[in-house]
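Complex shown without one protein chain; remaining protein chains in place.
Up next, subunit A:
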Amino acid sequence: MIEIEHLSKFFDETCVVDDVSMTIPDGALAVIVGTSGSGKTTLLRMINRLVEPSSGRILIDGKDISAIPPHELRRQIGYAIQSHGLFPHRTVGQNIATVPHLLHWEATKVNARVDELLDLFQLDPAEFRDRYPSQLSGGQQQRVGVARALAAAPKLLLMDEPFGALDPIIRARAQEDLRQIQRRLGTTIVLVTHDMNEAIHLGDRIAVMDRAKLLQYDTPQEIVTRPATDFVGELLGSGERPFRLLSLQPLRPFIEQGEATGTAVSVDASLRDALEEALWSGRAAVPVRDGAGKTLGRVTLATAIRQAARPQ
């Protein structure tokens, strides 16, 4: 658990983080979202002491991090940045092994861990281990960057706009991968982004920052349905709100029995996906199938529309 208590940071006279308090439970994926200059990156960088706070404190599992030497603290915390920051003179394998080496792991253990992570990120170890970063595509570099951050199996992973440099298609896949890996490993993740879509898509908790202040820290549902200030509402984009709300709702509770034909949607999809499919194909209902291809029932356009309305 990460407890941030009355944290402030001044650069000279300018306040970049103003009295922020928030608690991130274990295993959560917390997203800090805000415009540039909102202080979100500074807040993140204070968690691994790349920036020292002017006042307030941060506790990780009850321990005040100011008592831990910065380099030791950072070896326990994964850190992935937008431009991945891979060491160009080191191979993919050596890059991933950075923190295990700093922690003096045995060579065999390090090698096994490198291959395990490459597998996890769907990069064939035999093919990629000995390549240099310059020989990888942008998406591959990004994955290696995250693999390096996870190498020593940290309980906490900090990510600063990790998908910012990727094109939309690769970004969507990378986001999906991250969710799955997080579910599998149970890592607590704090991710910074300026993209509200990404925040709602990924976050269990969303912290909205503007001009150094934390405006709202809540679940995505709450943020979408009850934005604390006009600024939060603006970030959401008023035209998008019904769709964002739908995208947060899984299909399963809304499946009903009845006839529906045509392309089916997966039961793991959201109401938004079902709505889009129904609208695009001009159907009043779409069938829902599970992973094995078995039809579970249907979701109607009317249900989706009803659920898109602001909860009272």
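By our rule, a contact is a pair of C-beta atoms (placed from the backbone, for glycine too) under 8 Å apart; a residue touches a chain by one contact, two chains touch by 3 or more; residues count from 1.
Please note the rule applied: contacts and distances are computed from a predicted model.
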Missing subunit (named according to UniProt) among the choices "Hydrogenase-4 component F", "ABC transporter", "Electron transfer flavoprotein subunit beta" or "Monovalent cation/proton antiporter subunit MnhG/PhaG": "ABC transporter"
Residue among A:Ser8, A:Thr23, A:Ser54 or A:Thr98 touching the omitted chain: A:Thr98
Options A:Arg148, A:Arg171, A:Arg244 or A:Arg272, residue touching the unrepresented chain: A:Arg148
Candidates A:Lys9, A:Lys40, A:Arg74 or A:Arg298 - the one touching the absent chain: A:Arg74
Contact set of subunit A toward the excluded chain (per top definition): 48, 50, 70-76, 79, 81, 83-90, 98-99, 102, 132-135, 145, 148
